[in-house]
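In this view, the complex is presented without one of its protein chains, the others remaining in place.
Chain lettering (A, B and C) follows the sequence in which the chains are written, and residue indices restart at 1 in each chain.
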Amino acid sequence: MTTMGVAVIGAGYWGPNLIRNFLAGPDWDLRWVCDLDEDRARRALRHAGGVQVTTDLGQVLDDPDVVAVAVATPAATHTEVVLAALDAGKHVLVEKPLAPSLAEGQKLVAAADERGLVLMCDHTYCYTPAVLKIRELVMSGELGDVQYVDSVRVNLGLVQPDIDVLWDLGPHDLSILDFILPEEMRPSRVAAFGADPVGAGHTCVGYLTMPLAGNAVAHVHLNWLSPTKIRTTLIGGSKKMIVWDDLNPSQRISVYDRGVELQQPAEGEARQRAQVAYRLGDMVAPTLPEGEALQGVVAELAASIREGRAPLTDGRAGLRVLELLEAASRSLETGGGFIELEEVQ
Amino acid sequence: MTTMGVAVIGAGYWGPNLIRNFLAGPDWDLRWVCDLDEDRARRALRHAGGVQVTTDLGQVLDDPDVVAVAVATPAATHTEVVLAALDAGKHVLVEKPLAPSLAEGQKLVAAADERGLVLMCDHTYCYTPAVLKIRELVMSGELGDVQYVDSVRVNLGLVQPDIDVLWDLGPHDLSILDFILPEEMRPSRVAAFGADPVGAGHTCVGYLTMPLAGNAVAHVHLNWLSPTKIRTTLIGGSKKMIVWDDLNPSQRISVYDRGVELQQPAEGEARQRAQVAYRLGDMVAPTLPEGEALQGVVAELAASIREGRAPLTDGRAGLRVLELLEAASRSLETGGGFIELEEVQ
Amino acid sequence: MTTMGVAVIGAGYWGPNLIRNFLAGPDWDLRWVCDLDEDRARRALRHAGGVQVTTDLGQVLDDPDVVAVAVATPAATHTEVVLAALDAGKHVLVEKPLAPSLAEGQKLVAAADERGLVLMCDHTYCYTPAVLKIRELVMSGELGDVQYVDSVRVNLGLVQPDIDVLWDLGPHDLSILDFILPEEMRPSRVAAFGADPVGAGHTCVGYLTMPLAGNAVAHVHLNWLSPTKIRTTLIGGSKKMIVWDDLNPSQRISVYDRGVELQQPAEGEARQRAQVAYRLGDMVAPTLPEGEALQGVVAELAASIREGRAPLTDGRAGLRVLELLEAASRSLETGGGFIELEEVQ
Partner (left out) sequence: MTTMGVAVIGAGYWGPNLIRNFLAGPDWDLRWVCDLDEDRARRALRHAGGVQVTTDLGQVLDDPDVVAVAVATPAATHTEVVLAALDAGKHVLVEKPLAPSLAEGQKLVAAADERGLVLMCDHTYCYTPAVLKIRELVMSGELGDVQYVDSVRVNLGLVQPDIDVLWDLGPHDLSILDFILPEEMRPSRVAAFGADPVGAGHTCVGYLTMPLAGNAVAHVHLNWLSPTKIRTTLIGGSKKMIVWDDLNPSQRISVYDRGVELQQPAEGEARQRAQVAYRLGDMVAPTLPEGEALQGVVAELAASIREGRAPLTDGRAGLRVLELLEAASRSLETGGGFIELEEVQ
């Protein structure tokens, strides 16, 4: 298997991780790191040899050996950079969120479609062993019907100057939700509430509520002002229930054989407490393979290009995340009521 | 100090705890246990001697040595029982919720006021060392301005046939919130969302959102369908932040000297990330006294009667909880928008 | 099934628990509580009616309806009280340790044997769902060969005036060890080390090391001077491994499908790292039944009397614990070397 040439655009916070993983995997030949700050690009390479550094995106896109580019620039610049890359015939991996707005995201997806190029979102969490395992439990039916997904992602976080906590942390939970839910259960509306008790000018403590089919619900708590880090997701199913504690490396996923079942009362009979049955079985913590999620990302990018297929987290998945974020923003502006995704599409 | 006669009405789930604590404390002489099921009343006494058992409430209320009654009957019966007790001139301790509806709760408070009798709500959690400590940290100003209160109370709970999870578990969190917040920060509106994925006929997974003064927020997650028990409350303040994990007996309260402060940019200057200052000081887990909260409840009941004052958790506190619950129910019925408490008062 | 009469002798620390459990279970009719301090006996009854209180052991033993007595007096008095009870033809349940010395313990076992009476040790931990599960995993072969048992029992404990930490806390771990190990693996020697950094006059921090058959080992860490409570036991087997964390009620027992297997090198071949195989399977936390262990104790006492058989934790089990404690004390006195149990028997 020959390697493919790749370039990383943007050497700030996330770029170095992409660089490291493109260097480490078997699929890729990292040819360029491009950043407006040449020194930063050089530092991001951490002495790695054989990789060219440039401040000129055009130079990268002119290189015929570059098959794909990974865009890790600020969200505000995604549209321009990704469109240029697609125009140059490059496949594109783009940092979350796909674009700074849904409309621009739609433009990117359309452009990739027209040109038959892969547009992949770097929804890194989806490639962790924990999330892959959860998806498997849901998709295989082992979990039963999804009853609720409750996600908490809080820490003493970097209060961003330009985006609120929903747009900063939300893409993680929303992309995971998109990844693990069956298509027919994907949320179609969202209500958001945000508090800004420190006067940052936008939401620092936020909640998203998304009704799901079957009278189920997904809920996300995002908070930059928590004294400790919590990253816990509960996923209730009619057959099994999952606790995913991402901060417990020795037991990230606990799968409980527990649940509540209602026995329907006979005709004319009043419902009684006794007609609820509780299942209280064992808990299993499956062993998860080790491994960095970004290795899965760069491998999936390569595989989708080679096989001419959409990647697991394609541009459309990125669009669905943007739809939820835009609807959430509109909900915030209009007092917290539910916004149908159709209203923003 | 002479003891006062007391009777416990209702010997079901909570009654035995009241019985045990009235027997154990120095203030009270338990004279009667009254239940429609005389055997249950007897069993609840667990061989305790010298206490009379009856199925006749009238007999209890006719006893001139009974100074106070504790009402632990189903919520639907509170109004009738409490009014009868007040009419008989007895002080009353009543199980949460105060009454099955706000209107009936208001009747009870009015009746107690007219007669100059103590009407106390058994908001047990408020008398735990942990909640008393949190209240002290807030009221003394040590926490600074409250920025958010986020409470999670989930477990594989008893799905109640007649009330939803908001009315079943919510009174705990709402009474705590009422207890720890300064008066001027008490919530004035609430939005609720509920899911019923098992078909119980009412909300089994619920969320309450309550904006607070100062762009702060209180949020409660209540869930009967969680595989594990979680009882964690985060309380963010401008000076300190608290994590209260009620399931960690060796470290229930952790007080972090952490926070985020915004430095206001100079006139005309754009806000930059550098203008946020993070405080990352030590954490202190204060030693909490041991002791059962219900001892504090029965002691406060005695003290408020003796001193002729309102108890810490008086009927009005119970009303405020009912207001929030009624508004939450109305929010559920009307699609999840915010309901002003004024609308239900 | 008719109930049997029982008396509790000693109403100090443990007596009230026995009283409560004899009152609660279906097998027993609690007839007497006997204590030198009549008030204490009365208080221990907590208002339970129908039970006689006395300071006179003779009165209890003269009662022909008393079938069994439970002895919860200080260890120093066990010999006298238990012998008197056996002489009066009563079956006996005795608090740990069986007797203050091995010689006296032997006397008690001999006396019970002669009279054909049940002598049972209240090794309460052995009747917890956790320990019963561990025993089942070991005895059924599911764990494979026991490789090690490592037990930590530390807290800021009551520094006893008359006995050291080995005799105070050690009986718990040694009785559990005796209960869960197959007979052929029971330890035959022990080495002890003790530190007394606070000048209590005896060991406050102690370690017991007991080699087991098959080059395995049991080790116990006992400590009165630890700032936090830890009660964790690791049990390694050739097929499964157990972590028992008694302070984690939602996951007391974790059973790991993990292990190390050596592949024997071929003749003449040097051992290489590659010849060790690691098994890294899932973890299962079995659901354990709820329930107080002492209910199991009083039920086993009744069953063994009714069925005319030795109880699960009989006098001989108590003797084996005493042998280990005496050998440990001798090890302490003689500088920490191993003492064969034969030397003290």
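Throughout what follows, a residue touches a chain if its C-beta (ideal position, glycine included) is under 8 Å from a C-beta of that chain, and two chains touch if they have at least 3 such contacts.
This one's a predicted model, so the numbers in the text were calculated from it and none came from an experiment.
**Q** From the list C:Asp150, C:Asp246 or C:Glu292, pick the residue that touches the absent chain.
**A** Touching the chain that is not displayed is residue C:Asp150.
**Q** From the listed residues C:Gly89, C:Gly141 or C:Gly201, report the one that touches the chain absent from this view.
**A** For the chain that is not drawn, the touching residue is C:Gly201.
**Q** Using the touch definition up top, pick the residue from C:Val53, C:Val159 or C:Leu247 that touches the left-out chain.
**A** Going through C:Val53, C:Val159 or C:Leu247 one by one, C:Val159 is the residue touching the chain not shown.
**Q** Tell me which stretches of chain C touch the chain missing from the display.
**A** Counting over the whole complex, chain C touches the hidden chain at residues 145, 147-148, 150, 152, 154, 156, 158-161, 191, 193, 195-201, 204-205, 207, 209, 211, 214-217, 219, 221, 223-228, 234, 236, 238, 241-243, 254, 256, 258-262, 270-273, 276, 278, 280, 283, 335-338.
**Q** Tell me which stretches of chain B touch the chain missing from the display.
**A** Touching the missing chain: residues 251, 254, 280-287.
**Q** Which chain A residues would touch the chain omitted from the figure, given the whole complex?
**A** Within chain A, the residues touching the omitted chain are 23, 45-51, 228-229, 247, 250.
Keep this in mind: only the chains that are shown with their structure count from here on.
**Q** Any idea which two chains share the most contacting C-beta pairs?
**A** Ranked by contacting C-beta pairs, first place goes to A-B.
**Q** Which chain is most central here if centres come from C-alpha coordinates alone?
**A** B
**Q** What is the distance in Å between the mean C-alpha positions of chain A and chain C?
**A** About 52 Å, centre to centre.
**Q** Listing for chain A: what residues touch at least two other chains?
**A** 254, 280, 283, in rising order.
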